[in-house]
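Heads up, one of the protein chains got dropped from this complex, but the rest are sitting where they should.
Here is subunit A:
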Amino acid sequence: MNLVLFSLCALHFLLNLISVSCERQDINALLYEKFDKAASCFRLLNGTHQFGCSSSVSGSLGVIHFIQNEHDIDWLINNAKAGPYMAVVPPKIFNQRNLMLELQSSKDISGILLAINGSSDRPEYFSPDDTCPNRYSGEGTCSEAWNPEGTSLLLVDWGKPMFVVKDPVVISKMHECFLKFNQPFDDSQIHKSLCSLQMKSHMHAAVDTPTCIRRSNSITFVFNPLSYCDGMGDKNIISTLEPIKKPDNRSILLFSTRLDTASMFDGVMLGAMSTMTGLVTFLATAKLLSSMLPANSSYERNVMFAMFNGEMYDYIGSGRTVYDITQNTFPKTSNPIGFEHIGLMVDVSQLSKSTQLYCHTKKMNNDVDLLTKDFCRSLETNAVKPVTVSTEVDEELPPSSVHPFLKKDKNIPAVVLANHAKQFINRYYNGLMDNASNIEYRYYNSSDIPEGSVQDALAKISTSLARSLYEWVTKKRYSGSEVVKPDIIDELLHCYLESRNCKIFKDANAPEEKLTADLTPLYVGVYKSVNPITKLTALTHVYFTGRDVNISESNCKSSVDDYSYYWISGQSGKGECKQTTVQLLKALSPAFEIDGYDWTSREYSTWSESVWQEMSLRMFLKPSGQQEMVTLIIGLVTLVLSFVTVYWLKSQAHLLFQIEVGVAC
């Protein structure tokens, strides 16, 4: 009986061992939980200050603490003992500037994690930008609070790292760990192992742009070829309806919009209402206008299409254009234009599904007033129902690309089109939640688009706008029936907000080009690298406004005289050659090129972005001091004991191991 029992036990034991399968259990993976989808805040510099976040060189460490309300912050800053802490804040706390600044100034807080728990976790407003965006680079004093809910957190030097997590799975993992190890929240925390975070996002640059450039230039050794910061910027996309040749005064309409959004965190900005609605309307208007006006029509007046980049950072793109105009190199050194040639500047700013369009003009009390009011009136008469246009006369125009132009020559007639009057209706201006749901967009994928949707509204606004531009160029009303179809808007918004691997981008690229489905953020980045979205937008613009020419693929590449040629897939997918005036022009602030530029002058943008090497966020268990001490003491005792024992054995060996002579051993 015993034998049976024993063999059963042995069998069980063996089975147990055999069933241990070989799976790689990395110690590192057991110690750390790494979160790849976390986006980090980074450091930006301007001519006088530094903004944003940076961790310490080896990464900042802190005990996780989830914050729900002010009391938690209070406890964390004044009573908590097991610090430093990582404060995990929901968007509603992040929205309260005073609370965030309290966290920022506390030495017990080593970092901040913004936890957005899925798409439903939306506060009523969320805008980290200034109440008057681009406050110091506009042409006026910025007396209007355009963005009343703006917290200006973009313009804070945090001095600690900050990450954002949007994945509910990641947040629940952290929360579980926090509840399991860190409770109860009192002094007993000191004696326990605590769930902690490590944030690594060390920034190389510091102080301000001129300091950083000076330091970068002083790196002379080859073995340290790293720069500390790079000037921000990208490319402007510029084209004209007809090539410019000896223009008359006030004969060019500069039709503009912006291409970028501001961003606090790396790689997560969509800017649906802040930027996308305007850009999409702009592209659709340009497309319609090009097809309304027959090729090579010799009107006196011309339209220049300009998509400016880096506008959220003190008008990098439009500031550069103004500088190029003063240098007589815009848009081409062979045929430059001057400020006097600009007859009207129309900027498309934020739009939405609201069909109430505001035509912002500036109060001038001179002839300029007439020109701008004329355009607004023309827009009113050309408005396609249900679009209604009201003229809004401002002391200062809303933040838009017209500012650098007006700063240089305040007599340029300028109009800004937007969905708002004195205050943005966008409550997520340059915020993380400014996504498809902010403009109530959903992709219809060529099924019927109902009236009242954002696609429908933007299509009608584009049509109205194209008609009034037509009227401005030809000086007569449009009698045709061409309109912008909501499908185009639907497809474009899908491309920009949901997937780059979309119909229009495919048609606009070369046939062999492969697109990935991910989204590219619209943050302008550094001048050194061209943002992929700029290239895609330029190609879309070529596809929409370029003229078909019968040229084979091999000859369709160079630029000749006034035109450049692009080989794109086209609707057929087989490839076609487009003749276009589209140019990609430098959008880098002249401040980085002018020798001895006064960085405090506020004339041009001075933003630069710090270089960083690694951004990572991981969770781990910080051992309690007690556990550390116990391990250390056991180790030291073992060491000492071994030495004593071995020494004793060796000294007594002649007695212990005494072997009688003759015994083989």
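The working rule: a contact is a pair of C-beta atoms (placed from the backbone, for glycine too) under 8 Å apart; a residue touches a chain by one contact, two chains touch by 3 or more; residues count from 1.
Quick note on the criterion: contacts and distances are computed from a predicted model.
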item	value
Record-based protein name (UniProt) of the chain missing from this complex, from "Gamma-secretase subunit Aph-1", "Mediator of RNA polymerase II transcription subunit 18", "mitogen-activated protein kinase kinase" or "Exoribonuclease phosphorolytic domain-containing protein"	"Gamma-secretase subunit Aph-1"
Listed residues A:410, A:475 or A:650, member touching the removed chain	A:650
Subunit A residues touching the omitted chain (full complex)	16-18, 20-22, 25, 27-28, 30-33, 61, 177, 193, 195-196, 198, 619-623, 627-636, 638-639, 641-650, 652-659, 661, 663-665
